[in-house]
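Shown next, in structure tokens, is the structure this report addresses.
Apart from one protein chain that is not included, each protein chain of the complex appears where it belongs.
After this line comes subunit A, so read on.
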Amino acid sequence: MLVHSRAGKWATWAVFLLLFVPLFAVPLLVILAASLATHWSGAFPSGPTVERYAAATSGDSLQALTTSLVTAVTASVLALTLGGWAALAAASLRTRGKRFLDALFILPVAVPSVVVGLAVLVAYSKPPVLLNGTRWIVILAHTVLVTAFAYQSVAAAVRRLDPMYEQAAAGLGASPARVLWRVRLPLLLPSLTSAAGLCFALSMGELSATMMLYPPDWTPLPVQIFAATDRGSLFTGAALAVVLMTTTLLVLAAVSRIRTRASYR
């Protein structure tokens, strides 16, 4: 539409590929290739091997994966409950209350995640609530960090909700609890599941706050990847990274299946 000549179009596409492929496609391919290589210091990796995957899916690494999964699922469920509740409560408030809740629940995005980690560390390393050294401090920090995203996506969906349905249900005599449970939540289900996917992906890759907080017996996968690359085992790090990406994508795909089934209801 913008470029009409054939030569011009091909030139534009060539520039696009020259920018896009090295910047975005190559890094992911390089990680994938490196995770399968024994050695790489030329144009191409040498010696295909799956040994690293054997190592990446057993022992400490397997434990790191389950740690990440448990943390991400728990944090997503908590964040969805907290953020979804707040978004639904905000919808029934007038302008000022809504704006106040908006600002409050979006604040964790603006605060650097390292600082969220520091704050949680400072607050819960001393009585009355001593969480430092337990897995709960990591889960708490992840929940705080992803709640903002859960709130934002649910709030956006609530705004788009057609009020006719709930008014009709209420007019037919349904109690507010019944309207919420049988009308609003089912209508919100697609956005709730996509918010859950977002929270899960963010929590799976969270490194900044986790580095401040993790106890030795609760090391999530990103920390394990950093530990591997920091001691020079780049290839192990790459295999772990592929495990992380695959798990995230699999869960996201599963979550989006729920969404498509819900939208037929």
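By definition in this document, contacts are C-beta pairs under 8 Å (C-beta built on N, C-alpha and C of every residue); 3 or more make two chains touch, one makes a residue touch a chain; residues count from 1.
Convention: contacts and distances are computed from a predicted model.
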**Study point:** The complex's invisible chain, by UniProt name, from "Circularly permuted type 2 ATP-grasp protein", "2-aminoethylphosphonate ABC transporter permease subunit", "Sensor histidine kinase MtrB" or "Rod shape determining protein RodA"
**Key:** "2-aminoethylphosphonate ABC transporter permease subunit"
Review point. Which one touches the absent chain: A:Ala34, A:Ala155 or A:Ala169?
Key: A:Ala34
Exercise for review: Give the residue, chosen from A:Leu93, A:Leu130, A:Leu185 or A:Ala254, that touches the chain omitted from the document.
Suggested key: A:Leu93
Practice item. Return the single residue from A:Thr67, A:Thr147 or A:Gln224 that touches the missing chain. Key: A:Thr147
Review point. For the chain left off this view, which of A:Leu69, A:Leu82 or A:Leu189 is in contact with it?
Key: A:Leu82
Point to revise | Contacts of subunit A with the absent chain, listed as residue ranges | key: 1-4, 8-9, 12-13, 15-16, 19-20, 23-28, 30-31, 34, 40-43, 82-83, 85-86, 88-90, 92-94, 96-98, 100-101, 104-116, 118-124, 140, 143-144, 147, 176, 198, 201, 204-208, 211-212, 222, 225-226, 229-230, 234, 237-238, 241, 244-245, 248-249, 252
